[in-house]
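This part shows chain A:
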Amino acid sequence: MNPTTIIAVAGPPGSGKTTWIRQFLASKNLTAFYCCPGMGEESVDLARIGYCYPSVQVFPEEKTPEVLSNLPDRALVFLELGFHIDVTAPPLSTLPCRRVAVLPPGLENSPQSSEWHEWADEVVAGSEVAPPKSEEMPEVWRTVLSGRVFDAPSLDEISIELTGDAYGKVQRMKGIFELPDGKAFYVDFAAGLSGIEYTELPISRWLNGRPDRFSGIEVTGWNLDKKTIADTLLGSCLPDSAIASYQEQYKAMLANELEEIAQS
Partner candidate 1 sequence: MRWAILSGIEGNLPAYEAVLEDIKRQREKVDELFVIGDSVGLQGDNEATIKRLRAPKPGELNPQVCIGWWEEQCFCLHGLSGLPDAPELVAKHGVEGAEALWKSVSRESVAWMRSCHFGFFESGCLLIHGSTMGYADELTPETPAIQLCDRLIRADANALFCGRSGRTFECWVTPEKLRSTVTTLDEVQEPKEQGKTPRRVVGVGSVGHEPGQASYALYDSVGDEVTFRTVAYGRSKGFG
Partner candidate 2 sequence: MKLAVISCIHGNYEALNAVLSDIDDCKADEIYCLGDLVGYGPHPNAVVEMIRSLDIPTSQGCWDEDIVEGLNACECSYPSQLAEQRGRLAHEWTNEVIHPEVREYLATLPMTLKKDNLCFVHGSPNSEHEYLLPSMDGFAALERVMSVDADVLFCGHTHVPYVRNLEEATLAVRVKEPGKGERATQLETPVKKIINAGSVGEPRHGRPNATYVIYDTDTMQVELREVPYDYKLTCEAIIDKGLPPIFAWRLARGMEFAERADDPDHVCQR
């Protein structure tokens, strides 16, 4: 019997914690578990891992004791720790696990990035994110957007504005957004890395009313004007009538395509 491995992964925002974890999730030889302590029951990372790796069991933090006490053989448990979690305090300090810190290159060897080094069993080089300029800890603003469908050009616009610091200094922005063609996208930005990344999620098109599945956004930064961000996000969401009319159009288009394939 292989012992169960619990891996706690920590690092600054955007350093590539999720990316590092993802390389192990596709493996079929083991049962993977994934949790982001401190992020509540639903979070962008949790939902994204669930959407991309249906075989991975994602669980909310509250269920941690339950999950850990009922692990199957050959299980691999990932705990992705937000930068705002105190890794030196219990229960994390006492949990029997392997500790991996994902740090931006340069920072990874520097003795100053003290806290991570002291804590970690292993330090991994991640992405070249901009080191936080401010001494102050950034704040995290999150909101669930489930059921909201975005006007794509507006989503583009607000992403450019948000990541261009129009509503406060942003270190990291990630979100899952639904579009009127029924597709859902993962949108990712980290200060210092070039551009905003849009990735289509491998889930089925939602073409019947408002999607009944998780979508949401997480913004990490300083002096965030949360009210304006929220208002602008809501202003980018389509009303029922528009959602219905787009969905009709896409359904008709898909039906047409099917017909053409059938004919040829």
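Here is the rule we use: a contact is a pair of C-beta atoms (placed from the backbone, for glycine too) under 8 Å apart; a residue touches a chain by one contact, two chains touch by 3 or more; residues count from 1.
On the choice of candidates, all candidates are chains of the complex that A comes from, given by their letters.
Here the structure is a predicted model, which means the values were calculated and not measured.
For chain A in this complex, identify the touching candidate from 1 or 2.
Candidate touching chain A in this assembly: 2.
Which part of chain A faces candidate 2 closely enough to touch in the complex?
The contact residues of chain A facing candidate 2 are 151, 153-154, 156-158, 161, 164, 166, 228, 232, 235-236, 238.
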